[in-house]
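Let's turn to chain A:
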Amino acid sequence: MMDLLPDFGKNAAYIWACYGIGLVLIGGTVIGVLVKARSAKQSLARLKGDDGDVT
Partner candidate 1 sequence: MGMLSAFANPHRFLALSRWLAPLFYLLGAALIAWGLWQGLWIVPRDDYQGGDIMRVMFIHVPAAWLAMASYSAMAGASFVWFIWRHELADIAAKAIAPLGATWTALCLATGAVWGKPTWGTWWQWDDARMMSVLFLFFLFLGYMALRAAMDSRQKAARAGAILAMVGALNVPLIKFSVDLFTSLHQDSSVITAEGPKMASVYLWPLLMSGLGHSLLFGALVMTLMRAEIWTRQAARHRARLLAGA
Partner candidate 2 sequence: MQLRPRDYSGDDVRLLTASGLGILRGERVLFDAVSLEVAPGEAVVLRGANGAGKTTLLRVLAGLTRAETGEVSRTAPHHWVGHREGLKPHETPRAHLDLWARAWGAGADVDAILNEMGLSRPADVAARYLSAGQRRRTALARVLLDKRPVWLLDEPFTALDAEGRTRVLDMVAEHRQGGGAVVAAVHGEVGFIASREITL
Partner candidate 3 sequence: MSPAPILSAFRQALSEAWAGGAGALLPLGFFAGAAVLVPLGIGTEPGMLRTVGPGILWVSLALSSLVTLERIFQADVEDGALDLWLQTSAPVSAIAAAKTFAHWLTAGLPLALMSPVLALMFQAEAGANLLTSAMIYGLGGLAFFFWGGVGAALSATVRRGGLLIALIALPLYVPTAIFGSLAMSGAAGGDSAPLLLVASTLFALALAPFAMAAALRLAAD
């Protein structure tokens, strides 16, 4: 499994750290945004009292 990862020598930690930060920041944002949109849609649907017929 580890063989699949390229060898970056002394800079490996820095490079993976960068992409790790990117994954956490972007992944977190995507999840946060989707959750927010979902809850907004649901609360509107609840308010309208029907089965979520909002485009």
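As a selection rule, all candidates are chains of the complex that A comes from, given by their letters.
The rule is short, and it goes like this: a residue touches a chain if its C-beta (ideal position, glycine included) is under 8 Å from a C-beta of that chain, and two chains touch if they have at least 3 such contacts; residues count from 1.
Please read these numbers as outputs of a predicted model, since none were measured by experiment.
Every option in 1, 2 or 3 belongs to this complex, yet chain A touches just one of them, candidate 1. Only residues 6, 8-12, 14-15, 17-19, 21-22, 25-26, 29-30, 33-34, 36-37, 40-41, 43-44, 47-48, 54-55 of chain A touch candidate 1 when the two sit together in their complex.
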